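Have a look at this one before I ask anything.
A single protein chain has been removed from this complex, and every other one stays in its place.
Showing subunit A:
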Amino acid sequence: MRPLTDDETKVLFEKLAKYIARNIIHLIDRPDEPYCFRLQKDRVYYVSESNMRRATAIGRKNLVSLGICFGKFTKTGKFRLHITALQYLAQYAKYKVWIKPNGEMPFLYGNHVVKAHIGRVTEDIPEHQGVVIYNMADVPLGFGVSARSTVDMRKVDPTGIAVFHQADNGEYLREEDALF
């Protein structure tokens, strides 16, 4: 377990900024307790400082997990968000898409969101921005990347893709082995 290098921090924050923009501050500047990011076996964990201190007692090889896993760095040095980060992304999301009940299952099986399934969208999403996906009862289901801006979304035909799939809650089952 070690703190992130400057390069790594930059890559991580750039990725996060796509979803929660300037709300990253709220992740770090918490009123209750200081939190930090730690790297362990290529994975980035978001963890409270007190927990982190306790974890230092455990050797690198033996430490399986701590705090909340936000994602992992690939071999090429890119950062990949995992579905486990959804809790925080959903809380601070800048752009949101709500999908109708008939679109929930297709999305949870790993498909892209088509226009017909969209119930409501935030008004000013640009193209290729991170969006968090909710069902109509405001339960977060996953996240993705907008395929079109809100304005253009209107013009697409119902089967056209509105949001590209990136991660969804179904992964807890489908990728149980690889996730942790």
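We adopt the following convention: a residue touches a chain if its C-beta (ideal position, glycine included) is under 8 Å from a C-beta of that chain, and two chains touch if they have at least 3 such contacts; residues count from 1.
Following the convention adopted for this analysis, contacts and distances are computed from a predicted model.
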Which name from "Gpi16 subunit GPI transamidase component", "DNA-directed RNA polymerases I and III subunit RPAC1", "NEDD8-activating enzyme E1 catalytic subunit" or "NOC3p-domain-containing protein" does UniProt give the chain that's left off? "NOC3p-domain-containing protein"
Touching the hidden chain, out of A:48, A:65, A:111 or A:150, is A:150
Residue among A:6, A:138 or A:177 that touches the chain left out of view: A:138
For the chain left off this view, which of A:13, A:73 or A:92 is in contact with it? A:92
Where subunit A meets the left-out chain, the residues are 23, 26, 31-32, 91-92, 96, 98, 118-124, 134, 136-138, 150-151, 154
